[in-house]
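All protein chains but one are shown at their positions in the complex.
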Amino acid sequence: MQRRTFLKATVVGGGAVLGFDVSRAEAEMREFKVSRTTETRSTCPYCAVSCGVIIHTLGDQAKNVVPAVVHVEGDPDHPISRGTLCPKGATLKDDITHRRRLLSPRVRRPGSDHWEDISWDEAIAKIARHVKDTRDRTFVARNARGEVVNRTPGIAMIGGCTDTNEFNFLQWKVVTALGVPYRDTQARV
Amino acid sequence: MPQTLEIRRSSASLWGEKTGMRHLPVVAKYIDTTTCIGCKACEVACQEWNDLGPVPTVQTGTYQTLPNLHPEFWNLIRFNERETDKGFAWLMRKDQCMHCEDPGCLAACPSPGAIVQYANGIVDVNPAQCIGCGYCETGCPFDVPKFHQKTGKMAKCTLCVDRVGVGLEPACIKACPTACLQFGTKDDMVARGRSRVEALKANGFDHAVLYDPPGVGGTGVVTVLAHGDHPEWYGLPRDPRVSPLLRLWKSVLRPLGAVAMLGTLFAAVGHFMYQGPKEPREGA
Partner (left out) sequence: MTNGWVDIKNADVILAMGGNPAENHPVGFKWFLEARKVRNCKLVAVDPRFTRTAAVADLYSPIRPGTDIAFLCGLVRHAIETGRFHEDYVRLHTSAPCLVSPDFGFDEGLFSGFDAEKGEYARESWAYQLDGRGFVKTDPTLEDPQCVFQLLKKHVDRYTPEMVERICGTPKDTFLKVAEIVTSTGNAARVGTVTYALGWTQHSTGVQMIRAAAILQLLLGNVGRPGGGVNAFRGHSNIQGATDTAGTFEILPGYLKTPVGSQHSLREYLDANTPKPLLAASMNYWQNYPKFMVSLLKAVYGKAATRENDFGYSWLPKVDGNYSWMYIYDDMYRGSSTRAGGQEPGPEGFITFGMNPVALGPNSKKMVAALSKLKWMVVVENVETETAIFWKAPREYEGPEPAAIPTEVFLLRTFTNSARWLQWKWKALDPPGQAKADQEILAAILLAVRDLYQKEGGALPEQVTSVSWSYSNPYRPDLGEVLKEMSGTALAEVHDPSDKTKVHTAGQQLDGFGQLMDDGTTACGNWLHSGVYTEAGNNAQRRNNADPLGLGMFHNWAFSWPANRRIMYNRASADAEGRPWDPTRAGIKWNGEKWVGDVPDMKPDAPPGTYGAFIMMPEGLARLFAPALNDGPFPEHYEAVEAPIANPLHPKVTSNPAFKKFTSDKDVYGAREEFPIVCTTYRLTEHFHYWTQHQHDGLLNEVQPGFFIEIPEALAEQKGIRNGSQVRVISARGQIQGVAMVTRRLRPLTVDGKETWQIGFPIHWGFAGVPGHTGPLANLLTPSAMDPNTWTPEYKAFLVKLEKA
């Protein structure tokens, strides 16, 4: 295979310019691919080092551009990471663009063996109904010793470790509003 | 943004070295295997920047991504477990094109301009001219260029010539979290390497060396090895050279061939001058 290609090439190459220099035109062959992308500085979402990253998106943020992530690299100004990244940070683009990301809310009905699509409004309405029914059904106003405890042991809620502090505060407000005593985060496990 | 890089050498070139007017510094990568943690940030940074892969892989019982470099995988960490005079060692080395000062690939390449060496020392394959013959792979003492079935061309690390051309460091270098990879002029990288070798020797690594093999005129990738007496532990040849046959081909046979070819060309020109241009056929 390779030899045959070579034979063919000798003919082509010889017939062309064997021996003549092809200098400048070929020197321009690799374009710098992010020369006019939009750069946005941000923070890697994975581990606790929180490296600085620069996200390159298609276009200049004009109204009619749908910005797609075309490249991610380290932010050299960040005092800890200084532009470097680990393999996870260096492939952040994959995390944003890969094909298995979910597209719309889904529900798995009791006893079912498959997902069904559901609209946001319907999902939220059904969840709110579940939350209220469970809270009303399991609410413990006073414990066995008669002390006021106002808790909802029927609901457990976990999460928030890849989120902002602000989200975590909102989440705490929600568990407080619902009286949820069972709550935990990645910090435990 | 158009980039113009002076070309110093070009494959199958009759005229050999062509130096541009500008004095460009020769650039190099520095690899310190004693601080490499084998994290593979360089592997994926290379692929992400060059829009390569993923190459399908399966777990076969090793940390190493692939057994060898691949046309869509130009940067590979080689992992080796060894018992050394300093006890057990887990050696990791980033393997890629070494960007030789005297590139065996370029010497072996029969297609004009398919492999070029820029004035800054970077050795690059030009897919527009590459004929995929694989001679460069044979000519390379490090077994680097690989044939890509899909394109029918050879492929290898470009030292991110597109980035370097606009004044940036290569993608692998920038990503490296431990600074075991560095980038700069060849002189600076060699100086850095020598001082690291001195530090290693002071810490008891008597055989530490800076791998910059003279057999290929030195490389554009200089590598600090703690166990310099055993480059093969890192997957490096002990004394790489450009094959003497290749030198013969390059310096004697090919110019002869070219002369012969030129003869043909002159004949063709003569024919053209007498006969005039060939009339295009109908519908051609």
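Each chain gets a letter, A and B, in the order it is written, and its residues are counted from 1.
Note that contacts are C-beta pairs under 8 Å (C-beta built on N, C-alpha and C of every residue); 3 or more make two chains touch, one makes a residue touch a chain.
Only a predicted model underlies this, so the values are computations on that prediction, with no experimental measurement involved.
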item	value
Residues of chain A (touch criterion as defined above) contacting the omitted chain	38, 40-51, 53, 55, 57, 61, 67, 69, 77-82, 84-89, 91, 94-96, 98-113, 115, 118, 120, 123-132, 134-141, 143-145, 147-189
In chain B, positions touching the absent partner	34-41, 43-44, 47-48, 53-62, 65, 81, 83, 87-92, 177-180, 203
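Note that only the chains that are shown with their structure count from here on.
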item	value
Inter-chain centre distance, chain A versus chain B - centres from mean C-alpha coordinates, in Å	35
Chain B residues within the chain A interface of the complex	1-7, 10, 12-15, 18, 39-41, 43-45, 48-49, 51, 110-113, 116, 118, 124, 126-129, 131-135, 147, 152, 158, 161-163, 165-166, 171, 174-177, 179, 255, 257-258, 261-262, 264
Of all residues in chain A, those that touch chain B in their complex	2-3, 5-6, 8-10, 12-14, 16-24, 26-33, 35, 71-74, 81, 83-87, 89-91, 93
